[in-house]
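Quick notes on the structure that follows.
Heads up, one of the protein chains got dropped from this complex, but the rest are sitting where they should.
The letters A, B and C name the chains in turn, as written, and every chain counts its residues from 1.
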Amino acid sequence: MDFSFSDEQSMLKDSVERFIQNDYGFEQRQKVAALDAGFSAENWKTFAELGWLGVPFAEADGGFGGGAVDTMLLAEQFGKGLVVEPYVPTVLLAGGFLKVAGSAEQKHKYLTGIIDGSVQGAFAFAEPQGRFNFADLTTTAEAAGDGYTLNGYKAVVINGPAADLLVISARTSGGQRDTEGVSLFLVDASAEGISRRDYPTVDALRASEITLENVKLTADALIGELGGGLPIIDEVVDGAILAIGAEAVGSMEVLYKDTVEYCKTREQFGQPIGKFQVLQHRMVDMFMEYEQAKSLMYMAAMRLDEGYGDEAAKAVSAFKVQVGKSGRFVGQNAVQLHGGMGMTEELNIGHYFKRLTMIDTMFGNVDHHLKRFGSL
Amino acid sequence: MDFSFSDEQSMLKDSVERFIQNDYGFEQRQKVAALDAGFSAENWKTFAELGWLGVPFAEADGGFGGGAVDTMLLAEQFGKGLVVEPYVPTVLLAGGFLKVAGSAEQKHKYLTGIIDGSVQGAFAFAEPQGRFNFADLTTTAEAAGDGYTLNGYKAVVINGPAADLLVISARTSGGQRDTEGVSLFLVDASAEGISRRDYPTVDALRASEITLENVKLTADALIGELGGGLPIIDEVVDGAILAIGAEAVGSMEVLYKDTVEYCKTREQFGQPIGKFQVLQHRMVDMFMEYEQAKSLMYMAAMRLDEGYGDEAAKAVSAFKVQVGKSGRFVGQNAVQLHGGMGMTEELNIGHYFKRLTMIDTMFGNVDHHLKRFGSL
Amino acid sequence: MNLGLDDAERAFQIDVREFIDAHWPEGAREVGGAMAHPPGRRSVAEQHWYDALCARGWSVPNWPVAHGGTGWTPTQHYIWDRETTRAECPVMSAFGARMLAPVIYAWGSTAQQAKFLPPIREARVQWCQGYSEPGAGSDLASLRTRAVRDGDHYVVNGAKTWTTEAHVADWMFCLVRTNTTTERRQQGISFLLIDMASPGIEVHPILLLGDQHSVNSVTLTDVRVPVANLIGEENHGWTYAKGLLTHERTGIAGIATSQVRLGKLKQMAACEQDGALAEDAVFQRKLQEVEIELMALEMTELRTLATVQEGGAPGPESSILKIKGTELRQRIADLQIEALGYYGLPYPDDLLLGNEGPVGPDGALDSLRRMLYGRAASILGGSNEIQKNIIAKAVLGF
Partner (left out) sequence: MNLGLDDAERAFQIDVREFIDAHWPEGAREVGGAMAHPPGRRSVAEQHWYDALCARGWSVPNWPVAHGGTGWTPTQHYIWDRETTRAECPVMSAFGARMLAPVIYAWGSTAQQAKFLPPIREARVQWCQGYSEPGAGSDLASLRTRAVRDGDHYVVNGAKTWTTEAHVADWMFCLVRTNTTTERRQQGISFLLIDMASPGIEVHPILLLGDQHSVNSVTLTDVRVPVANLIGEENHGWTYAKGLLTHERTGIAGIATSQVRLGKLKQMAACEQDGALAEDAVFQRKLQEVEIELMALEMTELRTLATVQEGGAPGPESSILKIKGTELRQRIADLQIEALGYYGLPYPDDLLLGNEGPVGPDGALDSLRRMLYGRAASILGGSNEIQKNIIAKAVLGF
C-alpha cells in the first residue's frame, strides 16, 4: 500500500493547480461560462499544449500514458476552479470509448484530434424514459446494407453543442431494457438526419437534445462488439464518474474553506459568526464530509488502476454515493452559512452548490449507486 | 374541529397525573419493577378502584365508556411514570378483543374480571419467523370434535407470566402468510398443554415464550369469525399502538425537560453546559421531536374516535413512525447530554431510553409502519 | 376533541369552494405561497381575484373585524388556507396585509389607520420591508440607516438590502436609527413609512439563485419623510418590529403549499413512463416520510392556532413552524429534482443563453428554480439557526 504520488503525478497536479490559480479565478470563470460556446477555445488550446488532453491515452497513441490517479488529480483541480471546459465529454467519454474499445483504425482516426484539441466529443446515452439505466433504449440501429441506420432521441447530451464526434448508444437487438443488444456507434455530429436543440445546464455547461432520423452509418462506425456495448459503457462511465466525483471533492474543499474564512470575518451580534458553536460544528461536519469523500476518491482511483472489474465498479459506486451525500451537505450548508450572500449569483458559493447538485444527478444519483453497490 | 378535552377527560388526566406524581416516583417504580411479578398487585387494585381498568369499555359492560382520547390521556401519564403495570396487555389487548369482537357471553364471562382487576390478560401473536406480520403463523388450530386443538409456539408474549387469559392467534386455514384463515381464541392460561418460559424485557416488563401442545379448546373459545381474525387484530392492535405511542410521548416530555434542567445546573469548563449553543440546539430539536409526536398522537386518537377504518389506521401508522423516530432521537440524545450519568442504571434517563427503544419495536418498527402507511 | 367539521364549518367550506370556482377558474393556476416568485405587476385574472375578495370582504381574513377582518374561527381560517392553496389562488403580498397591518392597527394613530389600512385591504397598494441592511443579515438591531428630524420631516440616509418586491412596491415600512447614543442597540430605533416615489430612493436588483428578480438593494439619500409617517413613538420602533416578526414566522410555514407540491410529486412518480419511481421502495419511503412529517406539522399548526384563539398572538412555539416548514419545503424540492433524473440538469434561463422554452417534462424548470431559490427559505426572515436560538431562550428558558 502506498499513498504517495509519483513525480509525474505531482508535476501534473502542480501544473493544473497553477493554471487554476493564475488563469481561472471566479470572475474569469464567469466570463468564460457566459460565452456563447460555454467555454473558452483558448483555454482548450492551453489544455492541449500542456498535454492534459492526452493524459489517459497510451503513449503509443500519442498520449501521456496516465491512469485513473492522474485523471483524478487533474479533475480535482478542475473542480476547485469550476472549470466548464468539456474535458469529461471529450477526453474521458468520447476518448474513453476509443481507448477502451476502439479498433486501431478508429483510434488512429480520432485520437490525434482529441489530443491536439481539434476534435470535441460527447456521449449521447440518456433517453427521456430511461432514468439512469444505460440499457433502457428506444433508439435503434438497424442493419442496412453494409452499415446501420440510426433512429431515436437522446436527452441531455453534455457538450452536444460543440461536439464533432458523438458516441451514441442504440439498441441492435433485444427488448427495451435487455442488457444484451446494446451497441455503440461513432457518429459524425454533422451527419445528415441529426438535429439538435441546445441549452445551458444549471451548472453552466452546454447540452443538447438530439433527434436521430435515419442517420446512415457505415460498418466501421460500430465500436466494440455488436450488442456488447453495456460492459464498455460501464467501464468508460466509471472512469468519468471518478473525474466528476473528483471535481466535486475539489469543489467541496473550496466551499468548506471559504465558509470557514467567511465565518471568521463576518460579524453579527457584535462578533464574528464563527464564534457560534453551532456554526463551528456545522463546519466540522462539512470538513468531515469532505475528508470522507476524498478518502473514497483515492480508493476508487486506486481500484480502477488495478484493472477494471467488480471491485473497481463497487469502489466507484461507493465514491459516487459519498459524493452525492457529502456534496449536498457541503453545498447546502455553505449557502446556509453564507446567509443571503450565499444565495446571490455574484458570489462563487452558489455556483459550486449548483455544480455539486448536478454532479449528484450525473451518471446516476445516490439511490442509483447504492443499489448498484449492493448488486455488485 | 376542537382541541379541548371534556370535563370527564380532564378529570381522568388529573387523576392519573396525581397518582404518578405522588405514588410512582422513579425510586418507587424501580422497586416495583424489581418485584418477582414485575409489577405491583396493590397498584393494580388502585387502578381498578379509580376506574382506570374500565376506561375503554361500554357502560353497559360495566366500563367508563371512554374512547381513544381517554386511553391516550391515561397512557401519556403512564409514560411519564414509566408504569410497568400491564395495562396494555390486559385492558387494551385482551380486553380490546372482547370489546371489538367478543360475543355477549364472552364479554359477560371475562370483562367483569378485567375491570375489577382480578383477571390479567395477554395477546400471544408473535412467532419467531414472523417478524411484524400478524398473518405469518405456523401455530395452528385444528377442528377437533366440537372445538379446536392448538399447536404451535408463540414468542415474546408481553405479560405472559401473569396472564390468566390468553388471546392466541392461530391459523385455521390457508398458507403460512395468507390474510384469510387467521383465527383468534380465548384461552385459559392454565390449560393443559401450555408451557411457558418467562423472562424480563429490556424495559423491565415481563414476557414469555409459550409452547402450545395439543391444547384443547371448546367451540366458544373462538372470538370473531372463523378465519376472519386479521381485521380484528388490526383494529385492536391499533388501539394498543395509540397507547404505547402516548406512553412514548409522555416519556419524551420527561426526557427533554429533565435534560434541559440538567444542562442548566451541570457545570463544566466553568459554566453550565447548557450555555453551549450546540447543546441548546440539540435540546430544541428534542423539543420539536416531542411536539411533532404529540401532534400525531392527537391526530391518531381523534381519527380512532371517528370510527375504525383506513383513515384511522393510516393516522396510527403515521404516529408510530413518528414515535419511533422521535423516541430514538430524544432517548439517545437525553443519554448523550447527560454524559456518563445518562449511562448509569441508577438514573431515570437510561430507563426511559430503553423503554422508548422497545416501543419502536413493539407492534412493528418505523420501517414496518412506513410501508403500512404507504399501502393504506 | 375531534378533527371533523361541524355542519356550519362544512357549509363554510362549500361556500369557499364556490367562491373559488367562480373567481379563480382552473386555467393558469400555479402554486403560490410564500416561496413562489413574488408577484411583479398583476395579471388580469389576479386583479379580478383580488377585486372579488374585496367585494366579499375576504381580502384580509386575519385582521380584526373592526378593520375589515372576517372574525373567522381558527377552523375557518384553516379551511380557507387549504382550499385557496389547493386551488393555487393568488396570494396577496404578505408585506402589507400580514406584516405591516398588525403594526398599524396595534400602534398606528387613528389617522394612520384610516390612511394606510384601506388600500392594503383593497389590494391597491404594494408594500416592501426595509429591515435588513448590508452587512447586518439576521442581526437587525445593528442597523445604521439614520433618520434626522428636520422640522416636520425626517431626513433619511442609509441603505437596505434583501428588500423583496422593492422594485414593484409603492411604499416601504422601514426601521431607522433616530438616536445613536443609546445603551442598548435595540433602543433608538424608529418605525417609518416611506413613499417609494420619494426623491433620493434608488432600487437595484440582486439576482439570487433560481430567482428571476424579486430581491433588491435600496439606497436612501436625503429622503424626506413626513413626521406623520412615524408609527407610535420615536425610538420605540424595535418593540413594534419584534411583534411583527412573530407574525412573519407563522406565515412562512407554508404547509398547504407543501402538501400541494408533494401531491404533484407523488402523481409524477406514479405516472412516470417506466414506473421506476413508483416501484422504488426507497423513493416511496422518502415520500411517505415527508408526508408524515407534513401531517405532524399541520397538526402542530392547528394546535398553535387553537392556542392563538384562546390567548392572542402565537408564541415563540411558532418558530417550529418556520424551521420544520422550510426544511420540508426544501426536502420536497430536492425530491422533485431526484424524480426528474437527467431533466434536472437543463436550465434554459434567459439569464444565461436566451430562453427558447422548456426542455423535458412540464414544470421541470420551475422545480429547479424552486429548489435553488428554496435554499433562501431557511435563511431569510431569521435563519433557522436564529429560530432555534429563539426557542432555546423563550421555550426552554436558556
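Quick notes
Following the convention adopted for this analysis, a residue touches a chain if its C-beta (ideal position, glycine included) is under 8 Å from a C-beta of that chain, and two chains touch if they have at least 3 such contacts.
Just so you know, these numbers come straight off a predicted model, no measurement behind them.
When the full complex is examined, the chain removed from view is found to touch A, B, C.
Annotation: of A:15, A:211 or A:292, A:292 touches the absent chain (contact as defined above). Among B:207, B:284 or B:321, only B:207 touches the chain left out of the display.
Contacts to the hidden chain, counted on chain C, fall at residues 280-282, 285. Chain B residues in contact with the hidden partner, per the touch definition given at the top, are 34, 36, 126, 128-133, 136, 155-156, 158, 177, 197-205, 207, 209, 267-270, 276, 278-279, 328, 332, 335-336, 339-340, 342-346, 350, 353-354, 357-358, 361-362, 365, 367, 370-371.
One chain is missing from the display, and on chain A it is touched by residues 1-6, 9, 69, 260, 264, 274-275, 277, 280-281, 283-285, 287-288, 291-293, 295-296, 298-299, 301-303, 305-306, 315, 318, 321-322, 367, 370-371, 373-374.
Here is the rule we go by: only the chains that are shown with their structure count from here on.
Comparing mean CA positions across the assembly, the chain most remote from chain A is B. Measuring from the averaged C-alpha position of chain A to that of chain C gives a distance of 39 Å. Across the assembly, chain A contributes 276, 278 as residues in contact with two or more other chains. Among the residues of chain C, those in touch with two or more other chains are 385, 388.
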